[in-house]
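See below for the structure under consideration.
Every protein chain except one is present and positioned as in the full complex.
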Amino acid sequence: MAESTTTLRVRYAETDQMGVVYYANYLVWFEVARTDLLRNKGWSYRAMEASGVVLPVIEAQCHYRRPARYDDVMEIRTDARLLSPVRMEFRYEVTVQGVPGVVAFGHTIHAALGRDGRPCRLPAQVARALA
Amino acid sequence: MAESTTTLRVRYAETDQMGVVYYANYLVWFEVARTDLLRNKGWSYRAMEASGVVLPVIEAQCHYRRPARYDDVMEIRTDARLLSPVRMEFRYEVTVQGVPGVVAFGHTIHAALGRDGRPCRLPAQVARALA
Amino acid sequence: MAESTTTLRVRYAETDQMGVVYYANYLVWFEVARTDLLRNKGWSYRAMEASGVVLPVIEAQCHYRRPARYDDVMEIRTDARLLSPVRMEFRYEVTVQGVPGVVAFGHTIHAALGRDGRPCRLPAQVARALA
Partner (left out) sequence: MAESTTTLRVRYAETDQMGVVYYANYLVWFEVARTDLLRNKGWSYRAMEASGVVLPVIEAQCHYRRPARYDDVMEIRTDARLLSPVRMEFRYEVTVQGVPGVVAFGHTIHAALGRDGRPCRLPAQVARALA
């Protein structure tokens, strides 16, 4: 199983009038985190997409435990695993750097699709990285 | 149980380089849909928030079945129900207007919090609307 | 010169912790407004893009006069004109429906590009609509 940690700072744009990060933005952070994980494994999502394989999300879930605020430095711990030759899962845990307690956690499930829009096997390089 | 339908057109801003709606934007649409449902029940989220009760999301989930595209007219069928005196759930089903087949579906769970940030009972008016 | 008016309701997602609409979202509203203008002229941006002509923004400006708030119903009055055979301008004025006073105003300038990424003449149908 592959793992990595992503660090990012909350943007003003990501807050809402409740004074905290708007809930949909966690899914954007998840995307940043999984791109980082793949890059850390020597693999580029951009390159894979250029080669004709895309990984659309087929399911996303997030549990929100505590608010995150503007200018907070967030840490997202991510792991990834194959669910099948054509499907993978990422799991995410979000904290504020240096602060105990989970802010949010969730997962996304992705299908590998080829140029024809049909399911295809994940590239061997990716499958190996996640094995 | 309260129900309503929201119609909106996909914005260019909501697409990504895969040529389809970016997955986090469905959670934004869910927010539009639940605000509409509450308004249709004679109740304003804005007014409730001004009165000191907020409804932060504590859980969100979305399943993605087919892509939505720029300029598509989306329909979001929403229902809402109380899970407890301090917690409610909205469920959403997203289609392209006039096109058979579900694009996405999901739910959000919300806790009612008072000015002090502590759980509080949903306003009686809201609880009645959802009963 | 072509003109139209777009109406939209402020989404919670569009607010920030200042309790007002985040400034970049006005540019998203401008995009919605110009798509509406073109549609009202019997013309679809989606169809044009499918035919191989895109209209990227080469300049955008917005002046912010008063805040807009969650759940406000906004009106965006838009006009469009050709600056040259390969360039067009949209201008926007944003108000809260039924409330005197301009919230914001601005403009965008667009270049017509063909499939090869090079400037091309605007489709005759569009040029006529804006004449």
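As written, the chain order gives the labels A, B and C, with residue 1 at the start of each chain.
Note that a contact is a pair of C-beta atoms (placed from the backbone, for glycine too) under 8 Å apart; a residue touches a chain by one contact, two chains touch by 3 or more.
Since the model is a prediction, treat every value here as computed from it, not as a measurement.
Here one chain is not drawn; of A:Arg46, A:Arg65, A:Arg81 or A:Arg121, the residue touching it is A:Arg46.
As for the chain not pictured, it touches chain A at residues 9, 11-13, 28, 31-32, 35, 44-46, 70-71. Although one chain is hidden here, its contacts on chain B can still be listed: residues 12-13, 15-20, 22, 24, 69-70.
The set of chain C residues touching the chain not shown comprises 18, 20, 23-25, 27-28, 31, 54, 56-65, 67.
Throughout what follows, only the chains that are shown with their structure count from here on.
Once CA atoms are averaged chain by chain and compared with the all-protein CA average, the nearest chain turns out to be B. Distance from the chain A centre to the chain C centre is 32 Å, each centre being the mean of its Cα atoms. Annotation for chain C: residues 12-13, 70 touch two or more other chains.
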